[in-house]
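Since the structure comes first, as structure tokens, the remarks are kept for the end.
Here the complex is missing one protein chain, while the rest keep their positions.
Now for subunit A:
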Amino acid sequence: MLRASTAPDTAELEPPVQATPIRTARQPAGSILYLDGVSVSFDGFKALNNLSLVINKGEMRTIIGPNGAGKTTMMDVITGKTKPDKGDVLFNAEVDLTKLDEAKIANLGIGRKFQKPTVFEHLTVFENLELALKTERGTFATLFFHLTGQQAKRIDEILGVIGLGDRRKEKAGALSHGQKQWLEIGMLLMQEGQLLLLDEPVAGMTDFETETTASLLLEIARDRSIVVVEHDMEFVRALGAKVTVLHEGSVLAEGSIDTVQADHRVIEVYLGR
């Protein structure tokens, strides 16, 4: 079985690689995520069309694109939910993700937040985080699991970070939409992944919540790689990361938010709708 080859701590030691305006050469070396020529079709419709994308270790990347551009499908491919028809998907420049199932990919250190917030409604906020806690995932290990004081403290810490400390004993189903989004981000943090994929994390949030989320993500981004899919341009601007524009299943443009917004092809795609 494959295990996380690099401990999350090592990522901390490296200085975060800044997004460079120069197009990265299509080489897996040094990348945390490497997609090359990935295509996915549903009944002949190409949701991803020869998509290539490289995310460097420690990088934060935002991905925008009109509805149906293939953003969610791309995340499905990375996390093993959907198998691509063709193309390479490499993690840490060596692990072929197309060969693994969802659980194995998650255990490599890839966490995902879904477009529609999915928390376990009938479990408490605390229990949701406990399930995400990075521990042995085997069935018998889980049956005989005992929460140590240190682990409980870690959960408390994350509860503080996501601002749900006083709701820990409540059922997750009772949370507001925005709070569920945060709980799901908290679960990602508990997993201590090296690569986090967030699908529209601020959808349905108030302006204030959106701002808080942006600073939370910037905070988190210091010691891991993050890919954020988002529509909200204010939010994308607040993150200040390199932007990739997807359109009809492939990359339309890449660069800083200003460059991308000035690109006439991008304007066409967004205004044309």
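To be clear about the criterion, a residue touches a chain if its C-beta (ideal position, glycine included) is under 8 Å from a C-beta of that chain, and two chains touch if they have at least 3 such contacts; residues count from 1.
Rule of thumb we're sticking to: contacts and distances are computed from a predicted model.
The unshown chain of the complex is recorded in UniProt as "Urea ABC transporter permease subunit UrtC", chosen from "Carbon-monoxide dehydrogenase medium subunit", "Urea ABC transporter permease subunit UrtC", "Ferredoxin" or "Cytochrome c". The chain not shown here is touched by just one of A:E102, A:E157 or A:E234, and that residue is A:E102. Only one residue from A:E127, A:E211 or A:D263 touches the chain missing from this view: A:E127. The chain not displayed touches subunit A at residues 79, 81, 101-104, 106-107, 111-112, 114, 118, 120-123, 127, 130-132, 137-139, 142-146, 171, 173-174, 187, 191.
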